[in-house]
Structure formats: C-alpha cells, structure tokens
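First up is the structure itself, then whatever we jot down about it.
For chain A:
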Amino acid sequence: MASGEMIVKGGFIIDPTRKIDGDVGDVAIKDGKIVDKVSSSAKVIDAKGKIVMAGAVDVHSHVAGPKVNAGRLMRPEDKFISGVFRSGMAQKNGYRMESGFSIPSVFKTGYDYARMGYTFVMEAAMPPLLAPHTHEEIHDTPIIDEAALPVFANNWFVMEYLRKGEVENTASYIAWLLKATKGYGVKLVNPGGTAAWAWGLNCLSLNDPVPYFEITPAEIIKGLIEANEYLGLPHSVHLHQNNLGNPGNYPDTIAALKIAEGFKARNKFGREQVMHSTHLQFHSYGGEGWKDFCSKAKEVMDYVNKQKNITIDLGCVTLDETTTMTADGPFEHHLHSLNHLKWTNVDVEMETAAGIVPYIYDKNVTPNAVQWATGLELALFAKDMNRTFITTDHPNAGPFTRYPRVIKWLMSKKAREATIATMKNSDKMIGLTNIHTMDRELTLFEIAQMTRSGPAKCLGLGNVYGGLAPGMNADVGIFDLNYKNLPSDAEKIETAFQRAACFIKGGEVIVRDGEVVSHGHKKTVWVKVKMPENPQVTRDVSQAFTQGTYTVDIRNYPVREYLAPHQSVIDVNVEA
Partner candidate 1 sequence: MNMAKIHLNMITQRSIEEGAAMEQGKTNPNYFIACTVCEMNPEDMKKAGIWKNTNVKVTSECGTVIVKAIEPTQYCPPGLAHIRQGVWANQVVPPRTQSTGTPQYSGFPVTIESAPSERIKTALELVQGAVGLWQGGKI
Partner candidate 2 sequence: MATVTLKPTKVPELMFEGYSITPDAFAGKTAPQIADLPGHEGKFVLKLGDFFEVSGNGGETAADTDIVITGDCTRVKYIGARMTAGTVTVNGNADMYVGGWMKGGKIHIKGNMDSFCGIQMEGGELLCDGDAKNHVGCAYRGDWRGMKGGTIRIKGSAGNDIGTAMLGGTIIIEKNAFIHVSTHAEGGTVIIKGDVEGRVGGQMVKGEMYVLGKIKFMMPGYQKVGTVEKEVDGATYTFDHYIGDLGERHGKSKGQIVYANLYLKAAA
C-alpha cells in the first residue's frame, strides 16, 4: 500500500455511490484510501477534460484455475493464429511476457484488466479439490485483487444434506469449505446437471431428478439460498442456471429466478439480492430449434425488473473466436457435438466437472448474431443498472478485453447499427430480436453503475470497492473522454476504456497512458465464517477422506497459507 498523498484534479467525476454524475472535482488519496482532503504537498494527477471513475469490479470471469488453464494448454492456436503471434497489447521490457487472446496468461490477465481500470475480479468457478491450483494462478496474476467462488451445487455433501432438508448442516459444510479453499461464496453451476454428467446425463429442467441423489435442481437452488442467508455471507448464491445455451430455455430461466421470491437478504455487507443470476444472455432464448432461435431478453428482463432481490450479469457475445469453458460439463459435450472442435472435460470426484470447447461466434451465422443482440438487449431493457452488470462470462461469450466494445455498443445505437450492417443475415437477425428497434443509449453514469457500484454492492464489497467516497480503497480510473462533449465517433469510447489514461490502485499509479507502470500490490480476498463446530459435518467430511471416496489425504486438501498472497479476509460471524 502506498503511503503519501495524491490528488486527482479537475476531472469529471462519475460516482454512482454518491450520485455524482459528471461534476468537475478532485479525488484525494492518502495511505491507499480515498480521503476528504490532502495537504498541498500531495502529488497532483491532472484529470482535466477526462472522466474519473472508481476502479471497476468484475463480478464473473474465468481467469484462474484448472479449467482456465486446461483451456490455455489445449489451445496453442490461441497464441499463434495463421502464423501471427497474438500477444496483444504487450508491454515493453521490465514486465513479464504476455501471451494468448481468448485465454490470456496470468500476466496478461493482470496487465489487461489494469489497462482497462479494473481493480477486482471474481474468478467464477473454483473446484474445491483443485483450489490450490486456482490460488497458485491468482498468486501469479499481477495487480488485480481476486477472489474465487467454490462450486457447490453438484457437491455430494450438499446434495445429501439438502435431500434430507438439512439447511444448517449445508451451511456448516459451506463454512468449512470456504475456509478450506479460501473461497468467497456459493457458486451454483447447472445444479444437479453436472452431477448427472458424471454418468453422462444432464438435468435440463428444474424438476429433473439428479441420478442417485433423489433431489431436483429446484431443491438444490432453494436449499443453497437458505443456507447462504443462514450464514449471512457477503455475496448471495451465484447461479449459472440449468439448460444453458439451448433454444427455448427462457421459461426455465424465469422459473429458476422465481425460486428467489419470498427470500430477503440477511447480511451485514449491504447486499440486497438473494440470487445473482449470471451470464443471463445464455439463458434468454426463445424458439424451438436453431431455425427460429430468438431473443427473449424482454420477457426475462420484465421479470428481473420487478424483482428487487435479484441481480444479473449479461454475458455479452462479442463476435470473436473464443474458448468456452464451464463447470457445466454436459453443455460443453453438447456444444462439441455441434461444432466438432476439440473437447476437454474434467470431472472432479464428489464435487463438480468442467468442459472446454473452442468456439467461433460468427456474425454471419444467425444464431450467433441473435446471441449478440440478446446480451445487449438485456442491458437495454434493464430498469435498475445497479443490478445489471457488464460481463462476457469471459472467455465464454468473448474475452474480457472486449468490455470496452460492449460499452461502446451499449452507449451508441450508431455503433450497434454499424455492426448489424456488417452481418450477412442482418434482416433475419433483426426479425428474431428487438435490438434494431431499441434507441436507448446508456450513459456513463449507467456504465459506472454496471461496472463499479453495482457489482461491488452485489458482492458485499460496496464499502471498499466501486465508489470514490472517503474511506474506500483508492482505486481510481481516469479515461480520456470528455463528459460534456462525448465523441461522435463511438470507436473513441472503446479506445478510451481499453486503455485507461491513468489507473490508480491502492493509492499507487499502476497505468499511465494505457501502459502498465507498476505491479502494485494485489490481494486475495476470501470469506472466513466463524461458527460453532458442527460435529455431524466434521464427521461426514472426515469420513469421505478416511473411507476413501476422495483420493487425497484430508491433511493435503485445505489451501495452505503461503499460496494465497496478501490475504484480505472478510469475517462472518454466525451465532449459535
């Protein structure tokens, strides 16, 4: 953490946490925090004519861990395509080598996020058994603060307890596993479906029973919401729904969202939602097949707009060649059978699975064009931008380095139309979506809600990230956009957000003129629940190891301290 004083002077400040929208002002920094004022000897950073926002927060991104790395490993051509190396915005000497496009190396991941002014990234799926791997990668990722969500919804303990209706035991198990894996919260991926995949099956609807475990996806979702709120964790359950990616899946999506009805957030971290539904784009489709595959973003958002206790992120398709990867094992197998590209699968004993398939989102293929429109429509139909976050489900719908492009599309109808104009089947796509009729252009304030204040609050981190109020982390991004006079050429919006004019993290200047100038001080954030010991859960867990259902020793399972650098531990106290 940098000591000393600094002042960001004269920029257009955009801070939804304080409802500041473009006022010209200063941001004062001392000892890594934002403060009311600093002395006249503070280092001055000129932000005149530029916008000033808090460091951005990514609520859902696959950046570290076994499946991300399996994706890197299986795709040499992601580094070297058609005889050309893709090291992107690579740094000059003095920095670690950068490589990869859709699944960048850890060094490139840290540098690229920093260049875009991101300060915190949530790794969206950590298989508990492989948690040391996830932490090793987080350890090697420069600059950005990171946390990881262990996956729970296909975990044998969870399914056993919930089948018997044992919410408290489920909660105790969650507490133990968060501690053992240094995890942040409760991730659900294709509840029940991934467990079924261990036998080559799936659960496409919420009421399909999970083989052997005699429980349904709906029961798993409901039970984990109850357990999450019993513990009062900073984040809500983080749900990747069943039936992802299939035509006509939107009624299942709304049915799953409805499970949240009647629950109220119970926590001390300012979080209001009880369910975060992630990459909603993949779950908002109509049609019976690929021929009439269409956007149902409006129908889904009509429901989301009414329900205050739900947050969502978009999962925007960016029309790139990318790499899909998810703990939704059966989906990846299905996808492979559609595009016949190489397929990697990793089933993890007792816990989860993962699949990886390269995918080319081709703007000239109508379903891909519809997916592109669907993601953007979700945002354009949203009423509360503080509950709607920008993601690409990196790298599934596109690499995170395309966030600036997504912002461009959201802020400029002209930019959207320009992209539509390049599509071979644009008329067809227009008929299957709403995008062409939508005139809405999001404001910078709304973008700040979607990338700063909103996700920070959703994660229960609203007191440290996502705003510029005194006391918060001194994470400040300065972007070369004139609030009073936005460029008519929307490309300039993309350029401005791609490379921050300046990015300060923890009071240190990390990026200047789009180039990384410091490695900063990254943190690993995790949640430690303090609660009375639950002898039943203790016994159940140790039996799974001693009786050999697991193939590792329990002593070697928990992530050791040294693997997680600069820990920032969030304590949660649960009374007996």
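Selection criteria: all candidates are chains of the complex that A comes from, given by their letters.
We adopt the following convention: contacts are C-beta pairs under 8 Å (C-beta built on N, C-alpha and C of every residue); 3 or more make two chains touch, one makes a residue touch a chain; residues count from 1.
Treat the numbers as computed from the prediction; the structure is a model and nothing was measured.
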item: Complex partner of chain A (touching, any copy) among 1 or 2; value: 2
item: Chain A residues within the candidate 2 interface of the complex; value: 74-77, 80-83, 340-342
